[in-house]
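In this view, the complex is presented without one of its protein chains, the others remaining in place.
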Amino acid sequence: MLEITNLVKRYGHNEAVLKGLDLKVEDNSVVSIVGASGAGKSTMLRCINRLVEPTSGSIKLNGAELVNVKGAELRRARRKIGMVFQGFNLLDRLTVMENVLAGRLGYVNLYQAISRRFPQADIERAFTLMERVGIAHYANKRADELSGGERQRVGVVRALMQEPELLLADEPTASLDPRTSEQIMILLQSLASELSLPVLINIHNVAQAKTYTERIVGLRHGKMIFDGLPADFNKDALDAIYGGIEAPDDAITEQPGAQAEEPRHDPV
Amino acid sequence: MVDHAQQLADRVWHRYDRKERLIRYAVLLGTLMLVFWAVRDIDIFWPWVWDAPNQMSNLGARMWPPSAAGLSNILNALLETVHIATLATFLTIFLALPVAYIAAQNTTPNRACLWLGRFILVSSRSVNTIIWALLFVAIFGPGVLAGILAIVFRSIGFIGKLMGEAIEEIDRRPVEAMEATGASKAKVVAYAIVPQVMPAFFAIVILRWDINIRESTVLGLVGAGGIGVILQGAIDTFAWPTVATILIAIIILVLIGEAITSLLRSKVL
Partner (left out) sequence: MTPSDSPSSPRTWKKPPFIANPVIRYGIFIVAAVYLVWAFGSLPFNWARISEGLPRAARIFSGGFPPSLERYELLITGFKESFQIAILATLLGVFLSIPFAVMAARNIAPIPIYVIGRAVIIISRSFHPVIVAILFVAAVGFGPLAGILTLTLYSIGFVGKLLAEEIEEIDWGQVEAMRAAGAGYIATLYYAVFPQILPRQVGLSMYQLDSNLRASAVVGIVGAGGIGGTLMNAFGRYDYDFAFAILLVIIAVILLSEGISGWVRKKIW
């Protein structure tokens, strides 16, 4: 369970990006966080694994406080939190397998890391997960030879290699074409239920958020202004979140249900 | 008629507008004055200048034909030159990489290290190889060690600066991803930074090796080993045909070095 209480993040003396967020996420639920660019979605996610240093507040994962931990303790906390990135953030010049095994860097020692001698169990797990998402045959290919959707699968598998207790996904589909991004969303959704893993997804596409997640949190100017079921996320909520800022045309014009019909098959 | 003249004047075309022209003239005037001062003030005995072509063709004539005597000596000295350049480049790698690491904004542990790194790079780069050689010959006596150290000390600045820039230009995103997995600093460097700067590293080392071959041909002129020693000896004894052979040997060495460099570069990159 993830509990965020009164989270504040301020850069320098500027106006705070996050103004006292409270959020509670139960185990094995998929939560999407929607909001315009600059609403603080990305900052919030990065506060959880402390890639961004929160100014004040408390973040607890399964009862353990994450704010204020330092050094080795912080690294131990981070390895329990997997993260999937918008730009995939792969090690382009290394093989797919090395990218996947990099998810174990928090567990292995430096010699094992540099010599690439990972424990057999890690390699087994890597193959199992890669087979699950359909990229096992790329193990020895360089990561930059893969297509966008395949690269994001590598990113997802890398995060799962950490045996995470929480998965963060920062706009995981924003760099992908619509069809591939549907597949990645389905993958995240099904992995969450298979591994009973809580997943937080920052997402721009409200239609996808409504289709593939169980709960929607809306941010605007660093404050939470919507928290509820996808079914309750109506035109008013949309206007409250995006109104006067931008028009996410895919969210307003498309019927989420109709759009989800077509690619609903297992992508693997 | 006045009207017509006015019209003509309007149609006069100028390449530059007034301000541009003023700046151009000022720069030109400044340059001319500088040159005038330099020519007037410099300590040159002008009749020698007019005699210079004569003297040079004279020297050229004395060099011809190149003498093949002492060729094995020359070849040995060439080999020594290559050894100096190669060993020095090899040693430099171990010294320059840590300096590059602390002199790059994004990897330096703290500001003190950053400035220490930059200080090392700047002092290494601003002192010419042959001046470094002068210093090391004074310390360790004439010989190859002084030459190797001179090349090492000059190359640290070169390789360190370019590697530092390569480190600063890496893609930040894999670094972020590795940090997010809970990897320690050393593992982040090994996975997210090293692979990204590898191609630049090879290119820079190969480039510097090529430069070092040229630089090590002159070390001997201050007594720091290599082909320069016998070149100086031949000049001191007025053995001009031998000088010619040595010069030809140097050209061939440099051209071979360039060929190897471009071959390696095409193989590695």
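Quick notes
Order of writing sets the labels: A and B. Residues in every chain begin at 1.
The rule we apply is simple: a contact is a pair of C-beta atoms (placed from the backbone, for glycine too) under 8 Å apart; a residue touches a chain by one contact, two chains touch by 3 or more.
If you're wondering where the values come from, they're calculated on a predicted model, not measured in any experiment.
Contact with the chain that does not appear here is found for just one residue of B:120, B:152, B:178 or B:222, B:222. Checked against the full complex, the candidates B:131, B:194, B:207 or B:260 give a single residue touching the omitted chain, namely B:131. One of A:21, A:97 or A:187 touches the chain omitted from the figure, and that residue is A:97.
Within subunit A, the residues in touch with the undisplayed chain are 95, 97-98, 116, 118, 120, 123-124, 126-128, 131, 136-137, 139-140. Residue-level contact of subunit B with the missing chain is found at 31, 34-35, 38-39, 41-45, 48-49, 51-52, 55-56, 58-59, 79-80, 83-84, 86-87, 90, 122-123, 126-128, 130-131, 134-135, 138-141, 143-145, 214-215, 217-218, 221-222, 225, 228, 231-232, 235, 243, 247, 250-251, 254-255.
Here is the rule we use: only the chains that are shown with their structure count from here on.
If each chain is reduced to the centroid of its CA atoms, subunit A and subunit B end up 49 Å from each other.
Taken together, the subunit A residues at the contact with subunit B in this complex read 49, 51, 72, 74-83, 85, 87-94, 98, 102-106, 110, 113-114, 155, 158, 162.
In the complex of the two chains, the subunit B residues touching subunit A come out as 171, 173-174, 176-184, 186-187, 190-192, 195-196, 198.
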